[in-house]
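Heads up, this is only part of the complex; the chains shown haven't been moved.
Chain IDs A, B and C follow the sequence of writing; residue 1 opens each chain.
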């Protein structure tokens, strides 16, 4: 009954089908095929990426849980651990920006609290098409509103993120969400199904026909009518999830359960089979007991549904009543739908009939792994070639143009819609290089950041991968935090294209090199392939989420200048590196050249230097130099100072003025300090073998930069600030096109 | 003074409020569960911020039917102190313990930011520790904080000094831009005629520690603690 | 029995959502749109209730729960089985 058309609709190749038959010793029925199609999909099985992901360093002393669980876990001392992970929700957010992004938040939150951690922060990394087009504006508005609606309602602060705008994201926006949670090290839970005879409980929303993937749909059982009624996007219910969160944490706190996993992508199928596979057990489920929202659902539909806000729990037999009491307190049902079995099988019955009888090992672990061909794109060489345009005569005008590029401009429009203060831990608010959260009752704090410049990775994937890690860690260093763990979301095009596969491989190697150089473990992540529309892939977009530890939050440093008369010092040296810069992109519409080079050893020295200066209390502000270069970095340091004070900078050097102002040479940080600390600071820099040059002074109400003695910018801070501040709201209020 | 912080399904500033009361202000404080029928001899009931019942239907609309709310109503009628913060304010309006209603913010967006509010009436149980006209810098975080009441009600509220907090700019002027959510007469906080029920949109619990950038919110809690 | 309850702002209350929709429609060139008011609709399925009983209880529910009488008004109608009151 399984014919090639059905296989194609389920995205299963003939070879894969033969492998399934070999593994189970017979032909699967349609429901079983549906299960394989989900679990062997790229999304669940990582069949194209597995081989490469192995290159990432995942070990370190502080790692409690590396990749492979719902989220990574890092020990931060005092019996506490941070639990974090990043996920993409790209495709749904294009189809239905609000709900797509909202359910993305819901999904990643569940990954965190299933581990016994209370979610304490969300960060979002967003990529949209240019705001000049109304469709892109609608997506931007919808995604931000969706994230805000879910995160705000459930009471987890969205404390940071990033937004880039570029044409290739018009038809394929990226929505990546990171969630960070906090747990006690002795109360971390895993997706386990141990102990034959233990009950399997279903909690949360009822199962409906949502999210059953379109590609796996076509079959004689479904008419056109049903097809139409089966949307691929789910509607999120943050209220239900809040109840689920509180109830789950309560049963875990009381140690009543054995294992728990959320039913996210691939729903009941995935959670049941993965839990069993991890424990070497089996699970038997009776679908008649599964709470259902719609009538007449088939086993196929129930097993494949991706309805949100659901969890699967394996409880200790003697605790079921107590577990149910706690869920009832939160107005939720915990329904027994099956039990743990011996023999390693997923057995599903419906109306007394066995409808699925499969070895979990085959479903979960025996999917083929592919080494897909990888080839350097032929166009790369010409893309990297760059003939610089002549130096613009009016650099002041150009500076304002760069400041108003939405990628550079103030993101307050975004984060003002997010409750970034609930839980009262946010001690360094969004707007800084990294967000800092205090840990109540402790001296130390956590810093978090997400970062990834996809123009760099497009022009040179390996360098781009390294820079993504380096910049994230530099952001942490600027606030006084040392990186302790990394998660990453890799957004790429179709892996069956050799070009894409090459980008993927290069980016991973770049990330791995950088993580090794900084000695930080990767504890997990997510791969999102097939981000192509109409044959065009998005830029290879790795998004790095890095968590850092601040020893003493009273020493934390922020990017804004603090006092009139403070000396501004540039750490690191500036080279003529304009390739891949936001300056060339926003002023000349040039997306080419080689991205800035990066020397990881040197980068590390700069971080150490900055951290040391902070712990010695030498500096009053630190801001990393990234998109927009030194000029933008200095301007932001003015904008972020409480009184919006100005500065006068003198940049020396024989470089072109635009390279001095806007070049994005790596490993640079702009700091300010009282003149009395200058000598010690410079001595410390020398000791650390880091270039440090005083470049000017804070103060006044104007923003002034001289290059090699010639004044190229002299503007009121207020003017610059307005340009930067109003750019995104202005673009969003353009009339419809 | 013993405080009770009511927990509704969907409350999310309950822990924050309890933390400030217990750990920062060293007060006796306890959670009160919405399904219970007993306030347990507290001297002040706080309805915390959050999204009770997901803010579905209307913010605060469903929480008003909680079993415990009947006790809160009686407690208020007997003169007990009740403070509604953000969602708690919305619930007090829905309950009718305070007049008026909340509409969506004028820009139709959720707003999370620091604002300045001016203490318009410093003789209440909730504000007597402040100077008349004192500016407080406290965060807001809401979608529905655009206060509405019919003109007669507004007149009455003004005439009887029931407007306790008003959105102002950093110079203390009640300007249009400072009125970020569009509230009638820049109203940020209101008290009932009897003076024992206050609703306010800003979150004082988010501004009660230096590490969070402002301690102005403490004035509200300290006023309650030191009342009579 | 199925009833439909419509809840919308009173005329005296500003309806910024409706205004925003109107403006969006104008920029799309639909200038013939003079006004838009946005409200909520509840389609409620009742079981074992006579129409007479519904006549009493629906306004009660609407008034007590579904609408806030300070800012909103409501209206309602019975959606009889066969009747097609609207089209799609």
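Heads up, the rule we're going with is that a contact is a pair of C-beta atoms (placed from the backbone, for glycine too) under 8 Å apart; a residue touches a chain by one contact, two chains touch by 3 or more.
A quick note: this is a predicted structure, and the numbers were derived from the prediction, not measured.
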Labelled copy-number formula for the complete complex in this structure file: A x1, B x1, C x2
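The rule we apply is simple: only the chains that are shown with their structure count from here on.
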Selected pair, greater C-beta contact count between A-B and B-C: A-B
Separation of subunit A from subunit C, taking each centre as the mean of its C-alpha atoms, in whole Å: 41
Chain centre separation in whole Å, for subunit C relative to subunit B (CA means): 31
Whole-Å separation of chain centres (CA-atom averages), subunit A against subunit B: 35
Residues on subunit C engaged by subunit B in the complex (per definition of touch): 12-14, 16-17, 20, 65-66, 68, 70-71
Subunit B residues within the subunit C interface of the complex: 57-58, 61, 65, 94, 100-101, 103-104, 106, 108, 148-150
Subunit B contact footprint on subunit A (complex, rising order): 145, 148-149, 152-155, 237-240, 242-243, 329-331, 415-424, 426-427, 429, 438, 440-441, 553
